[in-house]
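Since the structure comes first, as structure tokens, the remarks are kept for the end.
Note that one protein chain is taken out, while the other chains of the complex remain in position.
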Amino acid sequence: MSFLGIGGNQGAPSGGVNTDKIEMATEQLDMITDVYNRLVESCHTKCISQRYTEGDLNKGESVCIDRCVAKFFEVNKKVGQKLQSLGPGATGGAGGSAFGSI
Amino acid sequence: MSFLGIGGNQGAPSGGVNTDKIEMATEQLDMITDVYNRLVESCHTKCISQRYTEGDLNKGESVCIDRCVAKFFEVNKKVGQKLQSLGPGATGGAGGSAFGSI
Amino acid sequence: MSFLGIGGNQGAPSGGVNTDKIEMATEQLDMITDVYNRLVESCHTKCISQRYTEGDLNKGESVCIDRCVAKFFEVNKKVGQKLQSLGPGATGGAGGSAFGSI
Amino acid sequence: MDFSTLNTAEQAHMSRVIEKKQMQDFMRMYSRLVDRCFNACCNDFTSKALSSKEEQCVLNCTDKFLKHSERVGARFAEQNADMMSSQS
Amino acid sequence: MDFSTLNTAEQAHMSRVIEKKQMQDFMRMYSRLVDRCFNACCNDFTSKALSSKEEQCVLNCTDKFLKHSERVGARFAEQNADMMSSQS
Partner (left out) sequence: MDFSTLNTAEQAHMSRVIEKKQMQDFMRMYSRLVDRCFNACCNDFTSKALSSKEEQCVLNCTDKFLKHSERVGARFAEQNADMMSSQS
């Protein structure tokens, strides 16, 4: 299993339901849905005219969407590489440090 | 049970808790809360001045809120009718297609 | 247990897991994460230039962040006091009244 | 909403669910309210103290938002009731 | 996504999870769509009725958003597939 370049493979026992794995897969699904929704939102803002004089995508909008998605994945890769280069310690403040005193 | 014109009735067995039904009702509750919160947000943006020189709603704001809610329900109905006219296939891309390869 | 000035203490039985308490603590954790994320977002908008010509926080941005967090807590306190002075009835419309007909 | 298709045990269960949700919703409303009023009223970060003008703005913002939500809620319930009765 | 590391029982379970999620996602998409088209198309509150101009805007907005989402979804799936194959 892998999500946008993060994650790895684990062997699966045969038979029975491993609830931890189901939970992980469900979280992955939530994450990918979240990313997809953000992508739809961002590219809509970047590419779609808000005047709505027609219901079809025009040529310019269609091309813009294709490039928007491609560029978004490029940005995703760069941010991922940057985070990995900084190591786990550097990102402690973003998402974790609010719980520092527990 | 019905949510903003979507949904239908099902007979209930007497006694015991049907967890599927509880789950469905809980999801409905989440949805209606989500819609209510969006409505509060949208009509706040449309009707309420951001200067906050007073704590009461003035006459113009009050009337605007009433019309805003009514219009929002009109839009809700139009969008629902449009989605139904297009059929389930047409909306596959919006919310589902990210999982196309599973 | 206490969250941003709301909540109170309860005695804990020794041994065994009280699922209600775990659930409450988990909700608190969700809330505090939500507040932290909103704070990050708000102070980013207020203090950080969107041009990104450098990766470091400059002096002005750093000082702005410190004051932004302090002021946010002040606002949090004022809003909390205002809500308490109005009593539970006054806030029924915000978050609850959508379910009035249940 | 109409929970008449639920039996007594299910309705009791839903009441507990709704009670929890109302607490959660209140907390979220509180958090969004702080956010909203902070964003609308605080734009000067030359000091960390709230000015009296900012404070008044926050109090009015809180007051007005609650009244706004209440009015939206009342209209929302009416519209919802209308829709229900026109369906059945 | 690749669920090949899950066994048969787990895959069956995930299918049910995905089915539920798709219903939820559809409802959320519907709700965001109403929100978006309302915000883009309705700016006149001198009347509570939808003008024909506003109505046309809402219909176009709905149409265009669905086509937009579909195109984004198709490109998203392609990019995701590329990334998967370049990793393995």
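To keep things simple, chains are lettered A, B, C, D and E as they appear, and every chain counts its residues starting from 1.
The rule is simple: contacts are C-beta pairs under 8 Å (C-beta built on N, C-alpha and C of every residue); 3 or more make two chains touch, one makes a residue touch a chain.
Every value quoted in this text rests on a predicted model; they were computed, and no experiment measured them.
> Could you pull out which residues of subunit C are in touch with the chain that's been left out?
Counting over the whole complex, subunit C touches the hidden chain at residues 1-5, 9-18, 21-22, 25-26, 28-30, 32-33, 36, 39-40, 43-44, 47-48, 50, 52-57, 61-62, 65-66, 69-70, 73.
> Tell me which stretches of subunit A touch the chain missing from the display.
With respect to the unshown chain, the touching residues of subunit A are 3, 6, 27, 31, 34-35, 38, 42, 45-47, 63-64, 66-68, 70-72, 74-76, 78-80, 82-83, 86, 90-102.
Just so it is clear, only the chains that are shown with their structure count from here on.
> Taking the mean of the C-alpha atoms as each chain's centre, how many Å separate subunit C from subunit E?
Those two chain centres are 30 Å apart.
> How many angstrom lie between the centres of subunit B and subunit C, each centre taken as the mean Cα position?
It comes to 25 Å between the two C-alpha centres.
> Can you list the subunit B residues in contact with two or more other chains?
Only 3, 29, 32-33, 36, 40, 47, 66, 70, 94-95, 98-99 qualify.
> Multi-chain contacts in subunit E: which residues touch at least two other chains?
Where subunit E meets two or more other chains at a single residue, that happens at 1, 3, 18, 25, 37, 41, 59, 62-63, 65, 67, 69, 71-73, 76, 80.
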